[in-house]
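In this view, the complex is presented without one of its protein chains, the others remaining in place.
Chains here go by letter, A, B and C, matching the order in which they are written, and residues are numbered from 1 within each.
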Amino acid sequence: MTPASGAGTGILKIGCPDARGIVAAVSGFLAGHGANIVDAQQHTDKSDDAFFMRVEFELAGMDIAQADVVPALQLVADRFGMNWGISWSDRIPVVGIMVSQLEHCLIDLLARHRMGELQVRIPIIISNHAELASIAAAFGIPFACIPVTAGEKEAAEARAIEILKKANCDLVVLARYMQILSPTFLSAYPMRIINIHHGFLPAFAGARAYNQAHERGVKLIGATSYYVTDILDDGPIIQDVIRVSHRDSVEDLVRKGRDLERLVLARAVRAHVEDRIVVHGTRTVVFE
Amino acid sequence: MTPASGAGTGILKIGCPDARGIVAAVSGFLAGHGANIVDAQQHTDKSDDAFFMRVEFELAGMDIAQADVVPALQLVADRFGMNWGISWSDRIPVVGIMVSQLEHCLIDLLARHRMGELQVRIPIIISNHAELASIAAAFGIPFACIPVTAGEKEAAEARAIEILKKANCDLVVLARYMQILSPTFLSAYPMRIINIHHGFLPAFAGARAYNQAHERGVKLIGATSYYVTDILDDGPIIQDVIRVSHRDSVEDLVRKGRDLERLVLARAVRAHVEDRIVVHGTRTVVFE
Amino acid sequence: MTPASGAGTGILKIGCPDARGIVAAVSGFLAGHGANIVDAQQHTDKSDDAFFMRVEFELAGMDIAQADVVPALQLVADRFGMNWGISWSDRIPVVGIMVSQLEHCLIDLLARHRMGELQVRIPIIISNHAELASIAAAFGIPFACIPVTAGEKEAAEARAIEILKKANCDLVVLARYMQILSPTFLSAYPMRIINIHHGFLPAFAGARAYNQAHERGVKLIGATSYYVTDILDDGPIIQDVIRVSHRDSVEDLVRKGRDLERLVLARAVRAHVEDRIVVHGTRTVVFE
Partner (left out) sequence: MTPASGAGTGILKIGCPDARGIVAAVSGFLAGHGANIVDAQQHTDKSDDAFFMRVEFELAGMDIAQADVVPALQLVADRFGMNWGISWSDRIPVVGIMVSQLEHCLIDLLARHRMGELQVRIPIIISNHAELASIAAAFGIPFACIPVTAGEKEAAEARAIEILKKANCDLVVLARYMQILSPTFLSAYPMRIINIHHGFLPAFAGARAYNQAHERGVKLIGATSYYVTDILDDGPIIQDVIRVSHRDSVEDLVRKGRDLERLVLARAVRAHVEDRIVVHGTRTVVFE
């Protein structure tokens, strides 16, 4: 049998009804083919008897070729009714970024990318405004300005999808993109569009989140990143908060919130591109 | 003029429309009478031009008697249209605690009281259940069991108020008291009843807060303490959160939430009895 | 073969040099005997190629008796040179508490025990002072006062060990016990004595931790719980901090630190009694 090539790893993600012997079947399969398991995590959601697993294993030393792993694993998956997928470390995620006029999340992602923190390729930044073109240029990323005017939204979205697809993007990050995407757009990237909301969901949805928080007199503000679905501000992945006080004006909340948004979005993108997220209904399992 | 007696302090709290010269008028008044200012904090809410101030000053050395401070200050207060009040450190706050069956907040408050952290007198614990009588006994606090049965709520509340008033309570702390209080009860202690809610308000109000948080898949849970008003779970004072993950069941949320509730409630009670809270409409100013 | 009895679980903890096939061997063994794996976590420390694993499995359905699991697993363990151990959920941990005069950690542990958060048996509280006898009595726990006087420390320790052993304690929690234990005492409970230190180790070791923190002007304080060893304040398990400011006096640091100490100690004790800690040289692996 042709040995698997390369020094890379495979990441296997599984979701299925809980059952006896899943861990043994998966790890037995991998060990039986000579794979070294680098990391394994599992989680059982007792409220609905669902089982989740993430296994990272080395290709080097395996007695089957990389291309043969998927069909062989399918036999195991069928036994347990698994939703599953595998990704290979030799495949770099390709991320398209969409942004409007606020630059803090964009700069943060580009800086992390430049420092090697985000192991992705970023072939394109799309904006409905022209202001941030210079930021894109400073970091050497192509920039496409697609204004979204009344009555022309459908055409604008079609053009954005065309650019994203042509650039082979497999993830779209909305780094403070202030347009609501249509179901058509969403269906082009199902569970592959990450948004950052400037509020602690589900408390303050919509565009005036900081104003609402200030009016209500809360002592903490939040930021939430989530996979975009048809419902506004639904599907959280990561949430975080920062302490505020009565001294903070709405402007202070906005400034403190920016720090939070950047961190929360960066963590969400990292978790996604490192294949650590399993979506389970309206919730997510985020392995560490 | 009779000099002020005692080595204690007075705490002056002020809320009024912002204006020129308030700080100078107040500090000039105090300095003019020989008072030493121990602490002074102010806050201006620019969204509605409201001014808040808290000044703590020593009585020793003043050239007027403690009883004469209030009428003299009233002249200053009238100039600026102040809502104001003064409290004296020789007056120990008297706190009545109401609780149902969950003991964690009660034990926490009693333990802090025993250690001298809460400088208050606790003359009575009222419960609609009998279970926690032994806790009260262990800490040497009288315990009154007033069951709340269908159709008898009015009578039960009347009896509770009678006991609280007889014990001279000036603050009521609901340490996980699971009955909604009537407007009649609330009017007996306006802005003097502190509740702890087991959720991050305004996201998850009501009794099933942890279940709602789990169903929604949030990654943080909260606890909120607030002054009770006619509207359910309104009027936050302090909020805090603790990180949770997909691994946490509802039971885990409840357990982690308990730690949070105790801290949040204890901080709120401390802030109140140390006269650091000024209520401003639906919001609060909490001086540190 | 006699089937395993009971509806309980076993918790297997493993530490060994990293190698190919460990996960498969362990999960294969368990699956081969019909065990359902409830939870499995692993960790590889790449800095020294060490592998750690924690597996919780159900006894019900296994084809070998509980008593036969250990010798059967020893064969697997020998192949990989494992340090390993197994504990059974039908065995309730027995915890002895030692305390001096500060009550906050003691009350916290006893309250958590009363609420069912700490699934342990607490047969004895030992103190070198008499003050906290009433707390012990309030929670219904036997209390032994063993004063430690100059020149009599050896005898006092011998008596404490005798009491702890007689009560079958397998863990000793120092809930602010202000005596340094001798090597002889430590050897009676190796890696089975948990202490709480009122500072962020390794920054501020020793008794004056809060004073040192205040003098140095730090903006955060910490509390550290760890397994006691021969070296003062060594071997951390859990650390946490709380924000402080220039406004905080040493007394404020002490009060805020108390909240922290209780939480940190309670988490450490929980992690230990739930068999989630593997000691690895001077460090620990704490599974979640």
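Here is the rule we use: a residue touches a chain if its C-beta (ideal position, glycine included) is under 8 Å from a C-beta of that chain, and two chains touch if they have at least 3 such contacts.
Everything numeric here is computed off the predicted structure, so don't read it as measured data.
Visitor: Consider the whole complex, including the chain that is not shown, and state which of B:Gly21, B:Gly81, B:Pro190 or B:Gly206 touches that chain.
Guide: Going through B:Gly21, B:Gly81, B:Pro190 or B:Gly206 one by one, B:Gly21 is the residue touching the chain not shown.
Visitor: Please identify which residue in B:Thr44, B:Ser89 or B:Gln212 touches the non-displayed chain.
Guide: Residue touching the absent chain, from the options given: B:Thr44.
Visitor: Looking at A:His104, A:His129 or A:Arg192, which residue reaches the missing chain?
Guide: With A:His104, A:His129 or A:Arg192 as choices, the missing chain is touched by A:His104.
Visitor: Name, in rising order, the residues on chain B that touch the hidden chain in the full complex.
Guide: Chain B touches the chain not shown through residues 20-25, 27-28, 30-32, 34, 36-42, 44, 61.
Visitor: What chain A residues would touch the chain not displayed?
Guide: On the chain A side, contact with the omitted chain comes from 103-104, 107-108, 111, 114-115, 117, 134-135, 137-139, 245, 247, 255, 258-259, 263, 288.
Please note the rule applied: only the chains that are shown with their structure count from here on.
Visitor: If you average all the Cα positions, which chain's own average lands nearest?
Guide: Here the chain at the core of the arrangement is C.
Visitor: Please report how many Å separate the Cα centroid of chain A from that of chain B, as a whole number.
Guide: Distance between chain centres, rounded to whole Å: 43 Å.
Visitor: For chain C, which residues are shared contacts with two or more other chains?
Guide: Residue numbers touching two or more other chains: none in chain C.
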